[in-house]
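Scroll down for the structure; my scribbles are underneath it.
Only one protein chain is missing from this complex, and each of the others stays in its spot.
Chains: A and B, in written order; residue numbering restarts at 1 for each.
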Amino acid sequence: MFVQNCWYVAAWDHEVRDDAFLSRTITGIPLVFWRNSKAEIIALVDRCCHRGAKLSMGRTENGGDCIRCMYHGLVFDRSGACISAPAQDRIPRNARVRAIPVVQQHRWIWVWMGDPEKADRNLIPDTQWLDHPEWRSLDGYLHYDVNYLLIADNLLDFSHLPFLHPTTVGGSPDYAAVLPRVERTERGVRLTKRVTDTEPPAYSAKYADYPAGTRVDRWMNYDFVVPGILIMDSGMVPTARGERDGRRENALAFRGCQALTPETGNSTHYFFGHPHNFLIDRPEVTREIHAGILHAFEEDREMITSQQQNLALDPDFRMAPLSVDAALSQFRRIVEKMIKADSTYAEVTQPSRA
Amino acid sequence: MFVQNCWYVAAWDHEVRDDAFLSRTITGIPLVFWRNSKAEIIALVDRCCHRGAKLSMGRTENGGDCIRCMYHGLVFDRSGACISAPAQDRIPRNARVRAIPVVQQHRWIWVWMGDPEKADRNLIPDTQWLDHPEWRSLDGYLHYDVNYLLIADNLLDFSHLPFLHPTTVGGSPDYAAVLPRVERTERGVRLTKRVTDTEPPAYSAKYADYPAGTRVDRWMNYDFVVPGILIMDSGMVPTARGERDGRRENALAFRGCQALTPETGNSTHYFFGHPHNFLIDRPEVTREIHAGILHAFEEDREMITSQQQNLALDPDFRMAPLSVDAALSQFRRIVEKMIKADSTYAEVTQPSRA
Partner (left out) sequence: MFVQNCWYVAAWDHEVRDDAFLSRTITGIPLVFWRNSKAEIIALVDRCCHRGAKLSMGRTENGGDCIRCMYHGLVFDRSGACISAPAQDRIPRNARVRAIPVVQQHRWIWVWMGDPEKADRNLIPDTQWLDHPEWRSLDGYLHYDVNYLLIADNLLDFSHLPFLHPTTVGGSPDYAAVLPRVERTERGVRLTKRVTDTEPPAYSAKYADYPAGTRVDRWMNYDFVVPGILIMDSGMVPTARGERDGRRENALAFRGCQALTPETGNSTHYFFGHPHNFLIDRPEVTREIHAGILHAFEEDREMITSQQQNLALDPDFRMAPLSVDAALSQFRRIVEKMIKADSTYAEVTQPSRA
């Protein structure tokens, strides 16, 4: 049902603390996160192996390296092994909970829900703009009551922008009319699109000090990788100083970072930030950009949630792909292929190699 | 599950407008209704053929003759054909949504959910009293969280009136003791009942200027047709000027119009009006009659909803028909027979012939 062998964003870094547990369900599996006294992150399945209680209702011990289930008192170390069970002479060998490989990188906490042996940190998408000193953004999160693939469809589709978001990220009709180039990558798809000598879009024109009547070149490049990580490179530059040549002098640019993480088959965590490279010393600009993005994302959520209600009414409904759907069709095929590949990995309770 | 080839009431006429969409689910299928600039009503399945979005979140175009999906911009004409799709060279032939035959007649908007070829307007029950100048009523609507057949059972059953509605439409014990005559009609059942030389019921006696002690003849005739349209002709007349002979001199009469429309298998729209032919220049009388009917219908809803909860607890419960249930037993057989007949009609996406 879900891709196992990939990195999922589980949280913003500040959500995982040393003085409280974060309990969050990822791909239908409840996880508990916390930091030990060295600020290292530990992630275990949030379900005591004894009788299924939530470990996150317990407490840390040993300087935060262990967690004690406060139902019957079992203690687990960071590898998930049970190291103490009250009134138990011998602790059974299989008394353990699954430890989950976890990495903090550029403001996000990533988890690997599949085979720990395959948890390659190099597969984590680069989101450096979330904490880069020359970029600014705010932390975004939305919860969806729909399957994550419907949201991935939305993110892989530029064609809806002028219709669903006319006042925010929509752009002009000529811009909308240009289809992006779609390429297959190893673990996803890449979309690239540029429109030269066009109007600057209202939502970013107001931040530019371009002379009146300036025409611009616009670009929007997406890298979208499983499970649903979108790294967007978009912006505009005055046409004369064209983007065509790779130069982006005096450009206003954004590096949107968005992550879809299935909570269950019917709900999704959505993490996002929208870093910009201009006016970074003016927090009100960052707030305004964030508010605009959030507004657009709530327009998406309203539409996708009602789409989901329609699909629930008729499970036999078949979508009718159009030309604009090339990217999302390809992406769905990649997801299906990876799920098939995962199924050869028998999920077992095993310790983290982190 | 539902009869397809019949007229369902979808709305009161004022609910369908030219400046907003009405989205309403009928027999499990979401529909969108609106009026074009000529006040004609258009009804389509409220689900874009592209990716299932709700058309009712879109906007009208071309003087209201077309609807644009505001997710990806597809435009559909009133026949349901897609006539525009952004960034699409050629519109696929099967890009269409289903158009639903729709008729406005005597204050109600009727839809035909089955084969459009069979949508015969003459099959629409006559509800002329809802907008007849010599009759008065108010517009009623209730929503039920139960399958519509449980409500049809209730409407086909006179025997519950004195028990569930003792203070409103209940009537006296001698009236309740008389069973109606039950006849099979082409698409339903007809119940007729008359009681002569009896007390006038409290709820209508107060509107009559009969001398004290006047005895009356009462009648109550139902026509109940699929899916659940009830046209009731009831009233009373002083015994001397008897109803027996077909004369109804100085009669106080009602022509109740009620319509059950399944929303889903577990919920129902209930439209009703209760026209009366007396004191029609006194709006407070009409309001009082409506309030009394609404009160009784809410008594029904409370009882039927708890009945539904009981049935949900034990799906194996078998009802035990009594003599009073002849009409509803016959009606359920008609419904079953019509559903069977429908199943030979393969439902396909096709344009309205309206």
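Brief remarks on what is shown
As a convention for this text, a contact is a pair of C-beta atoms (placed from the backbone, for glycine too) under 8 Å apart; a residue touches a chain by one contact, two chains touch by 3 or more.
Everything numeric in this text was worked out from a predicted model, so none of it was measured.
Although it is not drawn here, the omitted chain touches the following shown chains in the complete assembly: A, B. Which of B:177, B:240 or B:341 touches the hidden chain is settled by the complete complex: it is B:177. Touch with the chain omitted from the figure is made, among A:19, A:89 or A:316, by A:89. Annotation for chain B: contacts to the undisplayed chain at residues 153, 157, 159-160, 162-164, 176-179, 302-303, 306-307, 309-311, 313-314, 317, 319-320, 322-324. Mapped onto chain A, the interface with the missing chain covers residues 25, 28-30, 46-47, 49-54, 57, 68-73, 85-89, 92, 94-95, 264.
The rule is simple: only the chains that are shown with their structure count from here on.
Note on chain A versus chain B: their Cα superposition corresponds to a rotation of 120 degrees, in steps of 5. Centre to centre, using the average C-alpha position, chain A and chain B are separated by 48 Å.
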